[in-house]
Every structure is written in structure tokens, then in C-alpha cells.
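My structure is below; once you've seen it, I'll send some questions.
Apart from one protein chain that is not included, each protein chain of the complex appears where it belongs.
For reference, chains read A and B in written order, and residue numbers begin at 1 within each chain.
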Amino acid sequence: MAVDAQTVEKLAELARIAISDETIDEVSNRLGDVLQLVDQLQAINTEGVEPMAHPLDEVQVLRADRVTEPNRREEFLALAPQTEAGLYLVPKVID
Amino acid sequence: MEWEVVIGLEVHVQLSTQSKIFSGASTAFGAEPNTQACAIDLAMPGTLPVPNEEAFRYAVMFGLAMNAEIGKRSVFERKNYFYPDLPKGYQTTQLEKPIVGAGQIEIHLEDGSSKTVRLHHAHLEEDAGKSLHEDFHGMSGIDLNRAGTPLIEIVSEPDMRSAAEAVAYLKKIHGIVTCLGISDGDMSQGSLRCDANVSVRLKGEEELGTRTEIKNLNSFRFIEKAIKVEAQRQIDLIEDGGKVVQETRLYDSDKNETRSMRSKEVANDYRYFPCPDLLPVVISDEYIEQIRTELPELPDTKCARFEKDYGLSAYDADQLSQDRGTAEYFEQVAAQSGEPKLAANWVMGEQHC
Partner (left out) sequence: MHQLTIAEIARGLRDKQFSSVEITSHLLERIQQLDGHYNSFISVTGEQALTDAAAADARLAAGDAPALCGVPIAHKDIFCTSGVRTSCGSKMLDNFVPPYDAAVVENFNRAGAVSLGKTNMDEFAMGSSNESSFYGPVKNPWDLERVPGGSSGGSAAAVAAQLVPGTTATDTGGSIRQPAALTGTTGLKPTYGRVSRWGMIAFASSLDQGGPIARTAEDAALMLSVMAGPDTRDSTCLERPQRDYSASLNDSIQGLKIGVPKEYFGEGLDSEIGARVQEALQAYEKLGAELVEVSLPHSKLAVPAYYVIAPAEASANLSRFDGVRYGYRCENPADLRDLYMRSRGEGFGEEVKRRILVGSYALSAGYYDAYYNKAQQVRRLIKQDFVDAFQKVDVIMGPTAPNPAFKLGEKNADPVAMYLEDIYTIATNLAGLPGMSLPCGFAHGLPVGLQITGNYLDEARMLNVAHQFQQASDWHTKTAPAAE
């Protein structure tokens, strides 16, 4: 079972992952295999079962509102591919 | 043909906490770029969010002021999209289980009438950073100081029928958040921003028309003008035999027109799902009641008191009670002069200068 190329392209766009034309068939086929595996889930009736997002039934502990983080800009900017004037640079953002 | 405008507002209010919603970085305005963006705000690998208690307290205060249900079990979700001002590639927000549920407030209009606007819900979320478009060799600069600033997004039902009603509603929200002290409400700094959903229909129609969303309105005046001009654009379009397209638009205040935001036209599919790094936030009745007892006098209570104690008209009392600073000033002048009505006229006159 393959996923059609159009679906793969849509997913690639959503996930912002370039997929070359040469590999798109391969990707479609393998995605299809995985989806066929996960489609086994459809066989079971789960009506009324509460979905489980976390393995344990714990609740969130909140943090006090305090400033605890120092300025470490230079350390962080040093990791970036391109910076200037304390800013991260990216190709022009168009609104 | 008589047209009716239908408006719903989404208001983003920055909460005036000391630190961010999920990190201990400062939220102070005006710092040098990226000096208040810590490893968590920058989405460094392996970093994790921990929510700020004060943001929840503020949201509950707001919910109580809006006569709204409080979500005793609220859940953060991830809203997935790529944008350079969104370091994680998703915004942590609430969807199915927000901290504030349905509520309602009364707005007062210039003609002395009032009406109820229903609150759909209000949720906590993180603000994004800023893209700076000065030219860096044809590139944009990204400042992530604002990324992670706590916001409440306040979503109304489409209950407003004119630009004036929308402004009155927004002023009401502004009055409440500043009175509660949960936001500075400074629109010029983006502390309070508004998206307006606007549609038109023939009077008497039940069904809503196709709406457009005008993004990022940041002054009362622009909101009024933007809604008016957008409603008129839609009416003209339909009367000329056209159809309104559901889309996001931007208001250009120089030209006084709205235009389509092409970049946002790509069909978005945000793939929301519960954030696995965060657990459900459970709030007790005791906690809610404790906050209720600590609420300051709200604008509506103050308004009633001004009418009763100072003998002001409903409209004057409303005008003077909505903004915390104005109300305090009026009460000082009234007390010193011993002439509340003169004081009211004077303070209101000064406001309009």
C-alpha cells in the first residue's frame, strides 16, 4: 500500500522537509508500509476509553514567578549559523 | 438592502509577570535583542518548559472578572507551524481544556444603551519573538526576547454588531486587565493586541457570512477604522456580485484599507496535540475562592458606586471607572474639590484633550 505522491508532498510541506523527485516513490511506499502497520489499530473497539497522554496520572507542579536566567546571549549566538547585531539572521521574512 | 456587520474579537493580552510562562527569563520590555532569551526560550535541544504559577493566578483573576467558568483541569497543547520567531516550531497553547471557559460581560455604549457580549473562552499561551525587517543584506533579524512572554488570548463570541461595539468591548477588556493589575495594557508596546473576525449579512439573516480575520490591530482607533473599512469592502464586493473569501488580512493605516496576507494563505494544518512535556494543571476550589476574595474593585462595581455615591450619569460613571488611572484621578479630584460632577466633567474633558 503506497501513500499517493500528493499526500507525501503535502506532509513534506507541513514538516518542511525537502524530498527529491527521485526518492518520492520510495518514501511513498515506505510510508504506506508504516501506515498499514498502524492501521491494525482500527480493528479494536475503543469506544468510551479515555485517551492516555501520559503514562502516570501526575499533575503539573507550577514554578514561582522569579527571574532565574542570566543573560547568556553571546554563548547562544555563537552556536548560530548567522547572526548580526545580536540578532539571528534568516532569509527575508515576508508578511 | 440593509447590511449587518458581525464581529468577534480575539484579544491577546501580555501578562505582567516577572518571568516568562515556561522559563525563568525576564519579560521586561525594551532590553537589548536576545539578552532575555534563555536556553528554553531558544528551544535549545533537551530543554523543557515549567509553567509559571503567577500566569495561572492572573488568568484565574481574569476569568472571575469575566464571570466565567474556571478550568479546574487545563491542558497545554502544541500548535505546530514554522516561523522564525517561533523557536520550537510549535506554540504551546491551550485548546480543548483552557484555563477560562465561557463567560460574559456587559458593554456600555455612547447612546446610554448596554449589551452583553459572551466570552467563548480565554486561554494561556506563549508569545512569539519578533522579526525585524531592517535590511541585513537582504535578510531579517530575529529577536527572541518576547518569545515565551505569557499571554491570555480572550476569544469572544461573534456578538458585536458595529465597530463602536467592538471598541467598547475592547475598552472593557482593557479596563479589566489594567484594574486587576495583570497587564500594563500598553497597546503601543504590544501588551494588548487584537485580531478582528469580520463578516457581513443582510439584516434578519440567521446564518453568518464568510468572515475574514484582520490581524494585529494595536490601537482603539485602528480597530474602529479597520472594521469599518473591511465591512464596507465586503459589502461592496457582495453587491458587485463577488464573494468574500475566508482569509487573513492586514490593516494598512496609511492607506486606510485592508489587504490580503499572502504568506498566510497556504492552508494551515496546525496538528494540535497535548504537549507531552507538560502535565494537566489542576486548580482547586479553595484556590479559586482565595483569588476571588483578593480581587480589587472591578470597573463595573466601581461604576455602580460612582453613580450612587457621586450622583453621576450612567455614561459618565462608566467612562470614569473603566481605566484604573482615570478612576483614581477622578476620585482624588472629587475628594479635594468636593464637587464630584464638576470633577467628572473636568477629568473627562482633560481625557479628550
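Here is the rule we go by: contacts are C-beta pairs under 8 Å (C-beta built on N, C-alpha and C of every residue); 3 or more make two chains touch, one makes a residue touch a chain.
Bear in mind the structure is a predicted one, so any value in this text is a computation, not a measurement.
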Touched by the hidden chain, restricted to displayed chains: A, B
Can you tell me which of B:21, B:42, B:70 or B:196 touches the chain that was removed from the display? B:42
For chain A, enumerate the residues touching the unshown chain of the complex. 3, 7-8, 11-12, 14-20, 27, 30-31, 33-42, 44, 46, 49-56, 58, 60-61, 63, 72, 75-76, 79-82, 88, 90-94
Hidden partner sits against chain B at residues 39, 42-51, 78, 80, 82, 84, 87-90, 142, 269, 271-273, 276-279
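Assume only the chains that are shown with their structure count from here on.
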On a C-alpha centroid basis, what's the spacing between chain A and chain B, in Å? 29
Spell out the residues on chain B that touch chain A in their complex, using ranges where they run on. 17-19, 23-26, 32-40, 42, 44, 50-56, 80, 82-84, 131-133, 136, 138-144, 250, 261-263, 266, 269, 271, 274, 276, 278-282
Chain B-touching residues of chain A, taken from the complex the two chains share: 13-14, 16, 53-54, 58-69, 71-73, 76-77, 82, 84-95
